[in-house]
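Notes to accompany the following structure.
As you look at this complex, bear in mind that one protein chain is not there, while each of the others sits in place.
Naming follows writing order (A and B), and every chain is counted from residue 1.
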Amino acid sequence: MNLRDAKTIRWWAIIPFLLFAYLCVILYLNLKSDNDPKSVPSPFLGKSIPTFVTTDLLTGAAFDSASLKGEPYILNVWGSWCPECAREHPVLNQYAATPSAIAIIGLDHKEVDPNDGKVWLSRLGNPYRFVPVDPDGRIGIDLGVYGAPESYFVDAEGIVRYKHIGALSLATINQKVAELNREK
Amino acid sequence: MMPELGQVCLLLALLLAGITSIVPMIGSYTENRRMMQVASFGISGQFVFTGFAFVLLTYAFLVQDFSVLNVANNSNSELPIGYRFSAVWGSHEGSLMLWAFVHTIWGLALALFSASLPDKLRARVLSVMSMIGFGFLSFMIFTSNPFDRMVPPNLDGNDLNPLLQDFGLIIHPPMLYMGYVGSAVPFAFAIAALLENRVDQSWVRYCRPWTNIAWAFLTVGIALGSWWAYYELGWGGWWFWDPVENASFLPWLVGAALIHAQAVTEKRGTFRGWTLLLSIAMFSLSLLGTFLVRSGVITSVHSFASDPERGLFILVFLGIVTGGALLLFALRGSRVRVLSSAGLMSRETLLLVNNILLISSCALVMIGTLFPLLAEALNLGKYSVGAPWFGKMFALFSIPLLLLVPLGAFCRWNQDQLGRVLTQLLPAAGLAVFATGFTWLMAREMPIRVVLGLLVAFWVIAGTCAFLWRRWKVASGKRYTLEMLGMASAHLGLGLWLAGVVLVEGLSVERDVRLTPGEQVEVGPYTVKMLGVAHRSGANFEADRGRFEIYRGTELITELNPEKRKYRRGEVMTEADIRPHIFGDVYVALGEPLDDKGEAWGVRAYHKPFIRLIWLGALLMAFGGVLAAAERRLRTPVLTQQEKLSQDSGKNSGQIPGAPSGSDSNSGVPALNATLNSPGNA
Partner (left out) sequence: MNEARKKRIALVCLLLLGVGSATALALVGAREQLNVFLSPSDIAAGKAVNVHRVRLGGLVKEGSVWRDPSSVAVRFKVTDRNQCVTVNFDKILPDLFREGDSVIASGFMQADGSLKAYEILAKHDENYMPPEVAETMAKAKAIAAQAKLDHTQDCAP
């Protein structure tokens, strides 16, 4: 039947589309809230990052996170057990090689055997200025880490400006670092 | 080198998909036959290249090429060879590869079996299929490439998640994807119909077998998933109303409604706009399910490692596909009559109620699944909807639906009397009451809700048998068409499924106890006696293996050996052992050692009466779908002379199923005046 022949009301036909559009909005909001710096579940956003004391994976020296105050940095949470971290790592290497790069601190999270971490870094490259260890995950818990890779963008006063969940892209790093520098 | 070849194949497939999306579509508007014929070539080419890429990925897993990131993340040198296959689709990237490959299989099937379709329709359908393929291939190539290399390569892999190292998971995803992706076919048909501005009997006649088969695959896929969860997860449950499970259930419900709506449209010419809408909905829900599982908005035991960027891609894809389709529907699809001229008591009405109930329960499951998201987006708090709510609400909608099932086959088209229909079903009702009473007498301790549930189940079964019986006695010539047999099989399956659900939910016995060697526990009619727990080593795990004897009274039935495995990768898995039986499974799983000597263990023992009926019922439903798809009449989309005549006469002579005409398709289609030759189409 040629659909043009029938004469009927047409207004109800837009309803499915409207309902669907509403659904998309809800889903999008949910998706965004995972990444939106204003609504990321980190309760430390806009507040000082919790300090911690541990040792460095590669040098064995003591590491106090309070010593980082005075310059902006990226705190990257990783582990040799984490496949997405391997996917992200070349991006970090690439960023660290740029001349104006800020420091990246690599928190070795839940690493059962520190040797695994060392081997992983020697194979994939080391973009980190320091590699504090967090073998039992206690530091991660304090920070609100739920997995890896996760990264915190901290400004010179030690305030957390942005928390990124999942692998970083070069674009995101550049954008967020630019924001950090502007805050100064 | 091979993985790079795989990349090239994917890119070629993408290119072909792009070409096939555009050229035949243009050709259908400019009436250019050559351009339209590109469709077959393009679709076949997509199949070849995507298939080859799939083979190359499988090859990488088989030879354990750990330089490929995907293989490194999901396989291991100790992984047994069978699981290297399922590891191919065990990850997000791999499952997308499977999705894309299955999509090209359906495309190829369409191209091969659509010779009787008019050129324009065919070109547009294949073009829409290619558009979908293009979207998915882009998603895969640009955000989730399975052929990404790992530099420098790993010496060994991370191993496949032990939860996935299982036979069930070798076949569950392919079956499920055949169903999910198969719903793209009626979707493509719907879009083509909307573009052409014509929805007629031959269009839906062509659509029906594809829809039935896709739905049958989906049924099998879901049933396999349920069965797998039952024996693998160690909790004895067969359905958890988990968001990912719900995501597969939504297209199934819509598919069931669609099958019935298509039947009405094909035979009576009504429900056309509704059938179009359902075709769009079924595939959209498949896509929505894909989004939910991969984007991270819903945390579930099932979901893949989430990535909001990927989630955004799928959401945009979903928005374009479904949004576009619904906009098209708003612009074109509304020009159809809303109500048919059928009477209040008629087969049309019954099937309308069927659709309303199915769609309502679908909406219900969707709301329950998405409510936590809504609450979070509106900052109302972190809520979750518990399984009991789903169960209760779903039962609320299912009971009326099931009560009406036997009536459909006995009710005439267009106008009938309730009294007449019910009179014919009186013997079936009596049989159902008798069977229920008998069962209750055998097991007095059954709770009342089990008895009532069984009554409904017996009613569905008896009513379907009554139909078969009546056809046998009254029809001359061809007694049963494949379509009727398909319906009977599916409805019988439904009854069995309900019986299984009601019995297992109402009568199962679960005991979590502390046992030492020599001690025993009673579960239903069985006694589970613990002998001890010993250590054993497996291919890629270490295990504690329990030995339990199962008695019925004093008779030893069998010995069960549940295990607690610790995989090299780190995970701990509970491998339950089950003694399967149609009347009830005995299910034993190890908890954990409760003392330092490792002698006392926490043990889970279950008796699950008639749980196998659930999956048996599902298989019968799927079988019914396949039977109905094979119906001969549906393979001749062009109207026969007889049908044209009855159409012109405009008579509304609905046929009683038992009447001696022998065929159910003579159903005079009043408001439908389409043949393929009418002019003035877009």
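Simple rule for what comes next: a contact is a pair of C-beta atoms (placed from the backbone, for glycine too) under 8 Å apart; a residue touches a chain by one contact, two chains touch by 3 or more.
Just so it is clear, the model here is predicted, and its values are computed rather than measured.
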Contact with the hidden chain (one of A:L18, A:A97, A:V119 or A:I141): A:I141
Residue among B:L482, B:V513 or B:A630 that touches the chain left out of view: B:V513
Contact partner of the left-out chain, one of B:G51, B:P174 or B:G602: B:G602
Touch criterion as defined above, residue of B:V63, B:L112, B:L378 or B:L396 at the omitted chain: B:L396
Positions on subunit A where the hidden chain makes contact: 41-44, 47, 50, 79, 81-82, 110, 136, 141-148
Residue ranges of subunit B at the interface with the undisplayed chain: 299, 301, 339, 341, 344, 356, 360, 364, 367, 381-386, 388-389, 392-393, 396-397, 512-514, 564, 570-574, 591-592, 594, 602-604
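As a convention for this text, only the chains that are shown with their structure count from here on.
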Subunit A to subunit B touching residues, read off their complex: 1-10, 12-14, 16-17, 20-21, 23-24, 26-31, 33-35, 81, 83-84, 86-87, 123-124, 165-167
In the complex with subunit A, residue positions of subunit B that touch it: 69, 72-73, 148, 150, 152, 158, 197-200, 269, 272-273, 277, 280-281, 284, 291, 295-297, 305-309, 311-312, 315, 318-319, 322-323, 326-327, 329-338, 370, 373-374, 376-377, 570, 671-674, 678, 680-681
